[in-house]
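A protein chain is absent from this complex, but the other protein chains hold their places.
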Amino acid sequence: MSETTLASLSRRSFMTGSVSAAAAGPLMATSAKAAAPQAAASAEPRDLSAISLRINKQPYNLALDNRTSLLDTLRDHVGLTGTKKGCDHGQCGACTVLVDGKRVLSCLSFAVMNQGHEITTVEGLASADGNLHPMQQAFIDNDAFQCGYCTPGQIMSAIGCINEGHAGSEDGIREYMSGNLCRCAAYPNIVAAVVQARDETRKA
Amino acid sequence: MNQAAPAPKENMGNPVPRIDARLKVTGQAGYSADLPTANIAYGALATSNIAKGSITAVRLERARKVPGVFDIVSVGDMDGIDRPKFGNTGASSIAPLHDKTIFHDGQIIALVVAETFEAAEEAAALIRADYAEETPSAGFDSNGTEMEPAAGKSPLFKEDVKAGDFDAAYAAAAVRIDEKYSTPTQHHNPIELFSTTAVWQGDQLTVYEPSQNVTGWKAELARQLKIDPANVRIVSPYVGGAFGSKGPMTARTAIVAEAARRIGRPVCCVVSRMQAYGTQTYRAETRHRIRIGANKDGRITAFAHEGWEVTSRPDPYVVGGTSATGRMYNYGSVLTHVSLVHADRNTPGYMRSPPETPYVYALENAMDEMAVALGMDPIEFRRINEPQKEPIGGRPFSSRSLLKCYDQAAKAFGWTKREAAVGSMRDGDWLVGMGCATAIYPTAAAPCAARVRLTTDGEVRVQCGSHEIGTGVRTVAGQMAAERLGIEIDKVSVEMGDSALPPAPVSGGSISTASVCSAVLKACDAVRAKLFAAAVAEDGPLAGSGNAKLEMEKEKIVADNGKSAKLSDVFKTMQIGAIEEYAEFAPKGSSPEALKKLYAGQSEFHGGDQDKDSVKYAFGAEFVEVRINSHTCEIRVPRIVGAFAAGRIMNTRTARSQLMGGMIWGIGQALHEATEIDKRYARYVNRDLQDYLVPVNADVKQLEVILVPEIDHEVNPAGVKGLGELGNVGTAAAVASAVYHATGKRIRDLPVRIDHLIV
Partner (left out) sequence: MRPFVYERPASVSAAAAIASRFAAESVPPTEADAQFIAGGTNLADYMKLGVAQPERLVDLNGLGDRALRQIEVGEDSIRFGALVRMGEAADTGEIKRRCPVLAESLKFAASGQIRNMASLAGNVLQRTRCEYFRETSWPCNKREPGSGCAAMEGFNRQHAVLGTSDACIATYHGDFAQALIALGATVEVEARRGMRKIAFSKLHRLPGDTPNVETDLAPDEVITAIEVPLGAWSRRSRYLKIRDRESYAFALASAAVALDMDGDTVSQARIALGGVATVPWRARAAEAALSGKVLDDDAVEAAAEAAFAEAKPREHNAFKIPLGKRTLVRALLETRDMKV
């Protein structure tokens, strides 16, 4: 257990192996009860809502408290713990995910508001054959992290930054990556990684 | 090779990529709160909103009514548990749920456990307490504080160092300065939130919590819970930034464990960032008075450093950086004194370079002031006062490459282009200033154990209960084994962060690389010895090479007589599949009990100023350029160069990254970071990352780290000096000096902000 990684736990094995684990966070196969995105009104504040999410191209049907953030949904109810909680108040960027290709803070978004959107987390980047996304490889090549905790958020934000067209210059990258705090302060290496991934993506 | 992977110079290892890099970029590295646990319940803390007084009632009724709440652990519910202790592994003696006294703002008054995170949070927010309030003392200028001399109050700070007759030398000095400096309260704010997950299986307790000291915590938690340490396991495989904050165990760990025991379910409590300010440790504010006397030629004849530090009412936490500042230069005479000021605050704790960051800031700012007073170049002033021996005990430095660091950093920075006159450099609307300062950090190591296994297929497994907090220790430990055993790094796995592994010291004080690598080295050498003996034995593949010098390379044993044998063939003759060796390392000069203490979870540091024959420090020189807008006075650091010498560099990539991070920390300490206290109530005000500012990406532009080659056989078997804390020492003084150079304003109170400069 000391070499504890989540590598051995594929999403599927986590889900099938840990459904009882998720009983506290109601992870239920409630596809029959899944609400349409447009009409998810619950009657009482404490009623759970049936919520359908698409995460990393997989559908998930969940019964959740309306208060559950997208971040806690990913971590506690879907088992995707790559997305990190660093402040829970939109101040650090560690929880950054892509929603319909745009980077957002999953801590400030209620899961119930994300139905009908395509959510991408760090777990959804590498291809099925295990090849890393160019941004992931660039982060390794440029040592763009130390403790690694803010890294998933940095990587998702960096992909969003390039998608938005804000990675044109190093100054631009610095400015548009400033919503992701790195307390280890790998910033210059993060900028170098974004430049590398941007250039590779352009070539490809 | 890119900028992140500098080409190794003399006595430097290769910039091997981090062996856990892939896990970290794919979200698969399991930090404590990520680890899957079945049937989990969620915990949330309620904390006090007064700093001094006693609790007359805790009102839990509304919280209990929240659907999903299982239990609330509150004041009086810890009676069967021993109180936390302040000391080697414990953050504070304050026992929040044991008694009704409130010692500080944000003290835990209850832990709610519920079916969901949302229910736990909702209920915790509904808890109220009634208090008999008293007027608290917030800190230095408050009424009601208690001051005492620090020397002897902590095992880590035994004496106020002194040498010669300061008073006489100072009185006789041709040039004198006498100034006061201060540093603010700071919180570590690692991006990973603090958390505890406690899981009982029968009488076996496993705690998942980000920790810099799993072995120490195991012992301390077992003591508090009154159970056999063998039944406690602390698991912390990856730590999301620590910087000292996860070194001492706080009261929460036992509280969560007790809650899990009570409800018969695992409990996970992730502490909110706001609550971390009062429930974890922090760097307390400091004040300094420095007097320097010098001859007109710049030779210092007298140096006095007085320091004042805030701590809690019950605990004498002291950093006492005069031990380092008193030995920095060839002063002639030295007088130091450190005082503790007890206030109604939580107990402070280690934060990256605990003594050096505040004390060297004061010293180096004063050194720049003295250089100005003497009309000397600040580098030249330091050169003139470079010591051959440390001034307190007259011992040599095991190695000291400070002037080399200055030379190389100054050259890379372009110091010769600096115009010395204050306010003389300008770029359009921006005032330009340049400054430099010395970095110093004591080199120590502590006893450490490691287990290394090598299989016939050339697979290596290294096991050591140290901690990967971002330093890269997992990588360099693997590198050490790979080099020593002649195996490619990708066939090496390294297990850390678990108290079930061979014990290691606290990952603090920049000791990890030296301590862990020395233990791994010993274990590898034991593996080698067995292999070599078998190889040259009569039935071995290298029979007859008994006198040859043997080495391990590319999964072979190679003799200097030209013969070699495949590793698998040696294993074949031994008729075994793997060799596993367990080794213990203790630094030279350690106490006889040092190894015993290791197993009891107590880290005995050795090094720095403790040895008779020499003192051991790592050094660096940092140069910064600041730009200050002539209208609006915002201060930016567009350029920073640091040169550092720290013995053997195991991995130029991880070393550079650590130093880079330290330098940027230094920028934050110079310009951004401060925990603000409402002095009326002794309460922290800016308790989040919105208002506690740390540097962002845009704050850092050009940054250069120069690794200066240095060989030091004295420090430890690995020849390694720690550098994780070296990088942020001195930076703030360099910035303050550069601000002075740009504006003519000497700012002595950190952080340097617009407020100081605008008129």
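When the chains are written out, they are named A and B in that same order, and each has its own residue count from 1.
We take it that a contact is a pair of C-beta atoms (placed from the backbone, for glycine too) under 8 Å apart; a residue touches a chain by one contact, two chains touch by 3 or more.
Given the structure is predicted, the values throughout are model-derived calculations rather than measurements.
> Pick from B:Arg176, B:Arg299, B:Arg426 or B:Arg636: which residue touches the chain that isn't shown?
Answering carefully, the residue with contact to the hidden chain is B:Arg636.
> Looking at the full complex, which residue from A:Thr73, A:Thr120 or A:Ser157 touches the chain that isn't shown here?
Residue touching the absent chain, from the options given: A:Ser157.
> Considering the whole complex, not just the chains shown, which residues of subunit B touch the missing one?
49, 118, 121-122, 125, 274, 429, 629, 631-634, 636, 671-672, 676-678, 680, 685-688, 690-691, 693, 695-699, 753-755, 758-759
> List every residue of subunit A that touches the chain not included in the displayed model.
37-47, 49, 65-67, 69, 88-90, 93, 96, 102-105, 107-110, 112-113, 157, 160-161, 164-166, 174-180
Basically, only the chains that are shown with their structure count from here on.
> Roughly how far is subunit A from subunit B, centre to centre by C-alpha average, rounded to an integer in Å?
Comparing mean C-alpha positions, subunit B is 30 Å from subunit A.
> What part of subunit A is in contact with subunit B in the complex they form?
Residue positions touching the partner: 1-7, 9, 14, 18, 20-21, 23-25, 46, 65, 67-68, 72, 75-76, 79-89, 91-92, 94, 121-123, 125-126, 132, 136-137, 139-152, 155, 173-175, 177-192, 196.
> Under the definition above, what is the set of subunit B residues touching subunit A in their complex?
The contact residues of subunit B facing subunit A are 2-5, 17-18, 20-31, 33-42, 67, 115-119, 122, 188-193, 235, 237-243, 270, 272-273, 463, 468-472, 493-498, 500-501, 653-654, 656-658, 660-665, 668, 688-690, 694-701, 703.
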